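Notes follow once the structure below has been shown.
Note that one protein chain of the assembly has been removed; the remaining protein chains are unaltered in position.
== chain A ==
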Amino acid sequence: MSAEEVQLNKLPVSEAVSPMTPEQSKGSFWSSNPISSFIIDGYNQLHSHRKSLELVNPGTVENLNKEVSRDVFLSQYFFTGLRADLNKAFSSNPAFQTSHTFSIGSTSLPNYAFSALFADDNLFVQGNLDNDLSLSGRLNYGWNKNNISKVNLQIANGQPSMCQLEQDYQASDFSLNFKSLNPSFTFNKDSSLIPDFSGVAVGSILQSVTPQLSLGLELLYSKSQATSPADAGVSYLTRYVSKKQDWIFSGQLQANGALVSSFWRKVTPNVEAGIETSLQAGMVPITDPVLGTPIGIQPTIEGATTVGAKYEYRQSVYRGTIDSTGKVACFLERKVLPTLSILFCGEIDHSKNESKLGCGLQFETAGNQELLMMQQGLDADGNPLQAPPA
């Protein structure tokens, strides 16, 4: 080989084009390819930066203000009239329980309802059937610790049926949720490959920005019929959890023009307090005072602020709320025996001069010997149960 040939084989090396590193030459097609490796490197850098921020999962959008609206406030528990619940637990793991609910004098509760529940580590199934032959069911299945699929069904007598499909994904620092209510796909006659969607579709994301603060978006698409025009909206969400996790602020600007802000604080291990303010923007038609015909629209804002507290003790739970419209309400649940609880709820609406009252009994019976012993504070051998360390 002559000296001239050796010089021709020498490739010019510029600063921008460097030979492949040993790691790159050992890698697969995707990691050695300049385009895909740029994307993969970019993702890895972003991932390592996200890890360095020490972010935590912000929880789901559904539970954004759960501490106030579901735990402290009594709207989830309130009932009127008289009711009696007879619950029977057949096993604890997997949990299987049946329940009979009798009610009288209530506008929302049916006179009789039967429900059954089954739950194990991955699966949760619940079904309800009432005396109006309304059937509702829930099925949750956890594929792994991050993915949960949910199905809700409701077949009510004289009302349209409802089916809701939902998928929850919880990553290390964000949560994704997709749900669809009564989804239906129809193909057009003009041989279009894209089907027409009708129903409601909702997609939401909640992302931790700092270990305390998370921001989120919720997109809603709704189309009642395949031929009718679609409706869409965006909601903006935020949640801030204090460093000690003893107070939480959450805010929502919803697509329907509602602004909801809530604040929760754990005052002591037994006492929680919360406040929620909601402002709802709307339009009211203006009518001509003489002719009575609509002549325009006027923007209105309705608002309400509710403050409440929850006191939870070993044998009783008390919830009380008062709101800016003059409504005072309380709910008391007291366990008088290991198998019997008494429920009392009352509400006085001072502005409307109305009041509501509800009283109930809850019986818990055991379906096997082990649960019976557990209800009486004893283990399977009849020895007293040890309380878990606080």
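As a working rule, a residue touches a chain if its C-beta (ideal position, glycine included) is under 8 Å from a C-beta of that chain, and two chains touch if they have at least 3 such contacts; residues count from 1.
Operating definition for what follows: contacts and distances are computed from a predicted model.
One subunit of the complex is not drawn; among "Phosphatidylinositol N-acetylglucosaminyltransferase subunit C", "Protein translocation complex component", "GINS complex subunit 4" or "Small ribosomal subunit protein mS31", its UniProt record names it "Protein translocation complex component". From the options A:55, A:89 or A:309, the residue with contact to the unseen chain in the full assembly is A:309. Only one residue from A:93, A:108, A:144 or A:268 touches the chain missing from this view: A:268.
Set against the missing chain, the residues A:39, A:230, A:301 or A:385 yield one that touches it, A:301.
Looking at chain A, the residues touching the absent chain are 247, 261, 263, 265, 267-268, 270-271, 273-275, 277, 279, 281, 289-290, 299-305, 307, 309, 311, 324.
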